[in-house]
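A single protein chain has been omitted; all remaining protein chains appear in their positions.
The first chain written gets the first letter, and so on, giving A, B and C; residue counts start at 1 in each chain.
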Amino acid sequence: MAFYIPYIAVVALILIGLYAVVFKRNLIKIVIGITFIECGVNLFLITLGYRENSTAPIYTSSPGGIMSLPVPQALTLTSIVIGVAVLALMLSLVVHIYRHYKTLDARKIIGGDEE
Amino acid sequence: MSGMSKIVKTMTGVAFPFVMIYGLYIIVHGHLTPGGGFQGGAVVASACAMILVAFGSVWIMKKIKESQLSILESIGAISFVVFAFLGLITLFDNNGIFFKNVFANSHYIFGQSVSYGSSAANINTAGTLPLMNIAVGLKVIAAIFLIVLVMASATNKIREGEAE
Amino acid sequence: MNEILDWIIHHSPALIVAVPLLGAFLTILIGKIGPRIRNVFVIIITAITSFFVLLLANYVFTNGIKTYVFGGSSTSIESSYAIRILFEIDGLNAFIAIIAAILPIVAIIYSWAFMKEHTGLDKYYTLILLMTAGMLGMILTGDLFNFFVFLEITSIASAALIAFYLHKANSVQAAFKYIVISAIGALFLLFAIALFYGQYNALNMAVIANNISFTFIDKIALVVLIAALAMKAGIVPMHMWLPDAYGRAPASVTVVLIGTTLASLYGLFRVIFTIYGNHLFTVDSSQIALVLGVLIIILAVVTIVIGVFMALKQNDFKRMIAFAAIAEIGYMFLAVGAALSTYTFEGSSATISASGQMALKGGVFHIFNDALDVGLLFLVAGAVYYAAKETSLNKLGGLARNMKYTTIFFLIGLAAVSGLPPMNGFASKLIIYQSTFQINPLLAIVAILCSILLLATFVKVFYSVFLGPKLPKFSGVKEVPKSMLIAMGIIACIIIFIGLFPNVFVENIVTPAANALQNATSYIGGVL
Partner (left out) sequence: MFEWFEPLIKTLTTDSGFWNPIVWGIVFIITFLVVYIIRGMGKKEYKKNTGQTQVFLSGNPEYEKEKMHVPGANVYWGFTEALKWLYKKFDKMHTGNISDYVLWFVIIMGIFLVIMVVI
């Protein structure tokens, strides 16, 4: 059972993130929701990389037994780096939206015809 | 953003070199210990962000310009791609491959072979990898510091706009 | 000379991505010297990239699949150790890469004059080159995680470019919506990739395709992949970001955005036909293929109908073309869905019926035509905006008197996008109509009716923008500068060439792409 707890956390994080994106009106909260989804996916990747009783894949003095491939960690790291860039871009766009609309309510930021 | 109290400024001055050195250590030892260009770069950039918070964006904008940081950033990115291109260096023969580690075991820079068995880590190994780590580190330092700096100065501008 | 050419072809998969990447970061440094040198430099970089793409495409169309492994010398991988980054190019990749190579060069020539008045152009060109690199990387890669990374590079660069007119509230909100949609789509893509990795310990598309056994988890992954990539490709009802983004971005950026949308569509085709293809079409599961095909057909019909009807109603030039672009994407999707629904199982492997194969050809052919037609129309819209500083159809009028060449280019684009002979759009739509008529006549009827409505839509634009009396407020409007005319001219020439000689194009380029789409086994064999 304990083995499944990370997966439950993954599903919970993704659902919480989706809930925030779909039902929250504040743009900052929507951004936070996306970060939640990202955390869930990253946690999922990390969880997949776990092998019981395995060692780090340093070949020169291996004690033997199974090694766990460090690929998921590399993937997660890449995903985090991309996440930082996306987060920075989203927040700076939110700053600009606030400058134009003087509000962060998603229902009021709907575009429309050019003035 | 204006600066904070004198206590904060002093303590930032004390802590800054240690954080900086730690970050640079992570960058340079990326091929030996956990870490690498991004992680170390993020640590160094957080040191810079600490300075930003303590001394204020107005003070720091006098010392350093956005264009300088963006040049630094593109130099980091260019050198990364150039190191990747170095793999093609064996011209006109199909042994060269993009991203090939040409410096490994070559006895040039970072070119020593790793000795077999458990031993103390030798920093002078792994060929192109440490060089790429340094390039990535440079880019990450410049980029994250630039993001934080621009956002800090943007909030400054918004506040000024509201005051008008 | 031949040696150099061989060397370039051998390394071209890497160079195609690396050259624009290097150029992107060099642009910032070169921009310090002067704007003219920077513009020439960017044009040279994109021209070199396009040249490499053409060389590679030529090689692939004559010699078959080409693989390139980064940092390693052997081109194949053992199935147990499949973690190296690998580019694999078959007919389909090469076909889409040609489109992705044409669009940026046109956009950059166009923006020489179009963007002249703006500041921050160093970053503009950097981002366009990054977008090009990301787009080509998405198309050429044979690795799923790599696909995700390039998708994110493309999304970030394009979101920043959509917000280029920072002083306009609409551009900023469109960019925000685009980045939110891209981030969510890409994260679900990553989730699906993680599902694959957890099951098969592989990230390589060919290895996954070889091992796939269509378990319950694979079904979830398929659903997530289809939904995420369809959203990125602008399929109704997940299309709402597209008119926002296309309509508010500068016209030169929109042209490259079309390429990124098509790259996502390519990803969708790759997932359905290659990753799942091996299982779906070699094991007796034609029922799944049928259901998948019917689902895709439903989405496609909805896409065409809603795209066309919404386009008819719009009063903003660029937004209208954006909805028309959605309808055009629906046509490709319709053809592919129709082909998918005709899989029949015989003996050990499933085969697609003759009309299904024709539909596939039409769909693939239409990808190329759509990119060119819609791209040309967006460039015309940009030219009108440049000359009259206005995009609203209610305020424009009588521009044909002052802008002769732009009007001619618009007429070419109009004829092509609504499928009038002898433009390229007619050839591909004819194939789609005829093949879907044999699969189900209703589909063909819907397709033809919507095509007529598309013509009506653009006749409205033609009337309200270019015809009518000479309005006094536009009396000072002049023809746009040469660089913009050259950019429109390049696309118009390709459109007319394909329109006049469709068979050359279909035989030499489209057929290998359509065959590659059906042949998952050879894609797998290229690596293992």
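One rule holds in what follows: a contact is a pair of C-beta atoms (placed from the backbone, for glycine too) under 8 Å apart; a residue touches a chain by one contact, two chains touch by 3 or more.
Computed from a prediction, not measured in an experiment: that's the story for all the values here.
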{"item": "Chains shown that the absent chain touches, full complex", "value": "A, C"}
{"item": "Residue of C:N58, C:S355 or C:N515 in touch with the missing chain, whole complex considered", "value": "C:S355"}
{"item": "Among A:V10, A:I30, A:L45 or A:L75, residue touching the chain not depicted", "value": "A:I30"}
{"item": "Omitted-chain contact residue, chosen from C:G398, C:G425, C:P512 or C:G526", "value": "C:G398"}
{"item": "Residue among C:W7, C:F41 or C:F309 that touches the chain left out of view", "value": "C:F309"}
{"item": "Residues of chain A in contact with the chain not shown", "value": "18, 21-25, 27, 30, 106-107, 109-112"}
{"item": "Absent chain, residues of chain C that touch it", "value": "176-177, 180-181, 184-185, 188, 216, 219-220, 222-224, 226-228, 230-231, 237-238, 240-241, 244, 287-288, 291, 295, 306, 309-310, 312-313, 315, 354-355, 358, 362, 392-398, 421-422, 426-427, 430-431, 434-435, 437-438, 456, 460-461, 463-465, 468-473, 499-504, 506-507"}
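Here is the rule we use: only the chains that are shown with their structure count from here on.
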{"item": "Centroid spacing, where centroids are CA-atom means, of chain A and chain C in whole angstrom", "value": "27"}
{"item": "Separation of mean Cα positions, chain B and chain A [Å, integer]", "value": "23"}
{"item": "Numbers and ranges of chain A residues touching at least 2 other chains", "value": "none"}
{"item": "In chain B, residues with contacts to at least two other chains", "value": "none"}
{"item": "Residues of chain C defined as touching chain A within the complex", "value": "83, 145, 149, 152, 155-156, 159-160, 163, 166, 168-170, 172-176, 179-180, 183-184, 187, 190-191, 194, 197-198, 201, 203, 244, 248, 315-316, 391-392"}
{"item": "Footprint of chain C on chain A - complex, ascending", "value": "14, 21, 27, 30-31, 34, 37-38, 41, 44-45, 48, 69, 71-72, 75, 78-79, 82, 85-86, 89-90, 93-94, 96-97, 100-101, 109-114"}
{"item": "Residues of chain B defined as touching chain A within the complex", "value": "38, 114, 116-118, 144, 147, 150-151, 154-155, 158, 161"}
